[in-house]
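This is the structure I have questions about; it appears just below.
Not every chain of the complex is shown here; the ones you see sit where they belong.
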Amino acid sequence: MQHKDPLLTVQGVTLQYKTPHHLITATYRVSFDVMQGDRFILLGPSGCGKSTLQKAVGGYITPTEGEMRLKGRKITQPGPDRMMVFQEFDQLLPWKTVKQNVTFALQASGRMNKREAEEKAMEYVVKVGLESFADSHPHMLSGGMKQRVAIARGMAMEPDILLMDEPFAALDALTRRRMQDELLKLWDETRFTVLFVTHSIAEAIKIGNRILLLSPHPGRVKAELNSTTDPARATELEQYIHQMLFAHEPEEAEHV
Amino acid sequence: MSEAVAQLRSIRPEPDEPRPEIFHDEIDGDDLSVVEQRLSLFEILYREAWLRKLLILIVLAVIWEIYGRSLNNDLLFPTFSATIAAFFRAVMDGSLPAAAWSSGKVLLMGYGLGIALAATLTALAMASRIGTDFLETMTSMFNPLPAIALLPLALIWFGLGNASLIFVLVHSVTWAIALNTHSGFLNVSQTMKMVGRNYGLRGPRFIAKILIPAAFPSILTGLKIGWAFAWRTLIAAELVFGVSSGSGGLGWLIFENKNMLDIPKVFAGLLTVIIIGLVVENLIFRTIERLTIERWGVQH
Amino acid sequence: EVTTVRLAKQFGIGYLPLTLIEEQGLLEKHAQEAGLELSTEWLRFTGGSGMNEALLSDNLDIASGGVGPLLTIWARTQNNMQIKGIAALESMPLYLVTTDPEVQSLADFNSSHKIALPAVKTSIQAITLQMGAEKLLGEGQHGALDAFTVSMGHPDAQLAMMGGQSEINAHFGAPPFQQQELKDEGAHKVLDSFEVLGGPHTFNLIWAKNDFIENNPQVTAALMGALEESIAFIKENPEEAARIWAEAEATNLTHEEIVELITDERVNWTTTPEGILPYVEYMSRSGLITVSTEDWRDIFFETVHDTDGS
C-alpha cells in the first residue's frame, strides 16, 4: 500500500538560479519518489545540485519546470513538516543558547509547550554529546559542535520528513559514527522519513535504504538504487556506485 | 511494540517487495531546454521596480491634490497642481535652479568632508580601543546637539557664509555615517577579517580592501541617512546662519517665500528637495547598490 | 461669540500692552463687564511667520507682530479670509547701529561691512533699509546695500557684532537690543527709521481674521477696551508696568533700563496705526506685495477707523 502513495514525489524538476547576469541550472528534470519511512540518499559530486534539490523540497526554491508534491499537495512554501539541517555553519540562531536553539524550534513550530520542549531539547542535546555546552551560545562552539546542535534540532522536531544536507561532514570519525547510529536508532523508533545528502558512498549505504545518484553539474538522475545491510553486498554496492559515479575517471580504489 | 521495534533495529530489513532500481542513460549536457512557466501581463509589469515606484508617486500626488483641494487653503497647504505650476514658474525664471545649485554645491562639500571625517574617526576607532571610546563618546555627546549649538564656534572659526554652513553640515553628516560604518565594521564576520589579516593587510589597506566592501550595506545606509540629514540641516541652517543677500540656496528661497506668504513657491522649493532626493536615491544609490551589493549577493 | 480667545505675543518690550493684558486679566475683565464669560489662552512665538501659519490654520485668534507680516498676510488674504489689523500697540523707532567709527551715513557702507538684520529683503528692517537707501542715496539705489546684508536673529546679531570676533559690524535691530548696543561706547547709530519714514511709525500691531471680528463684536470691543486700559496704565504707571513686565518676561534688563525703554520720548504707546501707508506703497512698488491701497483704513478693521492713522 505504501508503495502506491509516495510521501514525496518529484516530477521532472528543473531548478535554476536567476541572477541579473547569469542563469545557472542546478538540476535538470530530476524525478524520484520518496516513500513513507524511506531513508533516501542524494549522492553526487560537488556542485551537482544536491543542496538545491533539498532546498526546493524544503519549499525555498520554486522549480522552473516540473513540480514537487508532499502527501499529494504541491510544495509552495517552507514549513515545520519538513525540517532542514543545512550544510552551512550559520544555521543556529546566535542569540539563543544551544538548548534554546532546540527548544525554540519545538515551540515556534507549535509542537509542544515550554516544559515539554525543554525536556525533549535536553534529551537530544545529550544525544549529540553537548550537555556541557547546553547553555553556551553558538559562537562559542567549534564547527562540528554547531553541526551537532543542528542535527539535534532536526531530530528533536520529529518531522514528517527530515532533510539533512551533509550533516556529518564536519565530524570526526567517531562522532560521525555515533551520530549515524543515533539517526538509525531514532528511525527505528519513529520511522520518520529522511532525505539525506552525503558525499560519502559508504555513509550512503549505511544510512540509506534507497540511493539517488546524480550526474555532475547540472544534476540529472543517473540511477536510483536500493541499499543493503549485508556487509558483503555493501562492499560490492560501494564498488558499483563508485564505478557509476566516476565511470570516466582513471581507475583507483576509493581510499578515504 | 517497542520490543518489536528494538528487534528491528539491528536488522533494518529491506521492504517486503523490493522496489525496482532505476537507471538513466547519460544525457548530453549541452542541449538542456527548459519549458518555463509563463507570467501574466500583470506579473510582468509588477516586476518592474520603476513602474511600481511610479505608481506610488502617482498615488501620493493624487492624494496630495485631493487633500489640497478639500482643504482649500492655498496659504497653508497648496494643491499639487498649484505647487507644480509654481515649480515650473520658478524653474523658468531661474530662481529655483540657482537656489538648488547654490545649495547643492555647499551640500556636496559638506557631505564630502563629513564622509572624510567619519572615515577618519572610524579608522581610528578600528585601530585602537581608545579610538573606539573616543568615537563612542564624541558621537553620544555631539550627535544630539542641534546646529545652533555650533553657531558661536562656527562664527569664530569660519565667519559667515558657506564655510560655516559646511561646518554645520559636517556635524550633521559625520556622526550618522560614522555610527553606521563603525557598526558595519564590527559586524564583519570574524573569518573575513582573519582572511584579510592573513594577506598581510593592515591599517588603511585592511580597511579599504576588506572592511569597507564587507560592511558596504551598512555604510550605504549611513550614506543615505547622512545625505538626507545634510539636506535637512542645510535648509534649516541657511536660516540660522547668516545668508548674505543674493547668495541664498533652497533654504533661503523657502524662508523668503514663506515670509512673503508665497506658499506655492515654498512648496515648490520643498518639491525640489523631494525630487532631488528621489533622483539621488534612484539613480545614484540604486546604481551603486546594483553594482555592488546585488552582484555580491550579500543582501537577501 | 467664542468663550476662549487664543492670543499670541513675541519677545520684546514692544509687546508690553499685551503682557499687561495677560498679567492683569484685562481682557477677561472687560468681557465680564460686557456680560461675557471669557477665558484666554496665551501663546508665544519667535517670529511673525509662525504666527501667521497658526492664524491660518485656526490655531490662533489674535496674532501680533510687526508691520511686515501684517501687510503680507493682508495682501494675500484680500479675496478670502480678509485678515486685517485690529490695532497698533505702539510707535517706536528702529536703529541701524554700527561698531565701525568710519561709517557715519549709509553712503559709507562698502563690501567690508556686514549688516545683520532679521531676514534680508523681507523683514521690516530690510525694507526700511531699502527705503532709506532710496531716500538718502537717490532714486533706484534702494538695493545698493542689499549685498552687505546678512540675515540673523537679534541675539545672534548682537553677540556677533559686540563680540567683535566676526565680520558683522552693523546691526539693524529692534528694542531692546538696539538700546543695549548703543550703551557700548564703540557703537553708534547710522540710521533711524523715523527719519526714513518722515515721522513716527507703528512697530507692532495685532491682527485677526475677518470672521473672528464679525462673529465676535463683543469680544473685539472687550479687547479694544483692554488694550486702551493697558496703554493708559503704561502711560500713567511706567514704573509699575516695568515691574510687571520684568516679572512676567525672562529678562536681563534692570528695572531702570526697562523704565527708560518704556518712557523713551520717541516711543508712543497708542492703538493708532502710524506710517503704514509708506510701507504699503514701497512694498507694492518693489513687488513684495501684489496689492496696494491709498487708504490706510483698508488695512484695518473698524476698530481703529476713527483714529488719526496714517
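Some points to look at:
In order of appearance the chains are A, B and C, and numbering begins at 1 in each one.
Convention: contacts are C-beta pairs under 8 Å (C-beta built on N, C-alpha and C of every residue); 3 or more make two chains touch, one makes a residue touch a chain.
Just so it is clear, the model here is predicted, and its values are computed rather than measured.
For the complete assembly in this file, the formula in terms of the labelled chains is A x2, B x2, C x1.
FYI, only the chains that are shown with their structure count from here on.
Between the CA-based centres of chain A and chain B the separation comes to 40 Å, rounded to the whole angstrom. For the pair chain A and chain C, the distance between C-alpha centroids works out to 82 Å.
Here the CA centre of chain B is 44 Å from the CA centre of chain C.
Residue positions of chain A touching 2 or more other chains: none. Chain C has no residue in contact with two or more other chains.
Residue ranges on chain A touching chain B, taken from their complex, read 3, 14, 16, 19-21, 25, 28, 35, 64-65, 184-185, 188-189, 209-210, 215, 218, 220-226, 228-229. Residue ranges on chain B touching chain A, taken from their complex, read 2, 5-6, 8-9, 11-15, 17-19, 21-24, 26-27, 29, 32, 34-37, 290, 294-295, 297. Of all residues in chain B, those touching chain C in their complex are 73, 75-76, 151-152, 155-156, 159-160, 239-246, 248, 255-256, 258-261.
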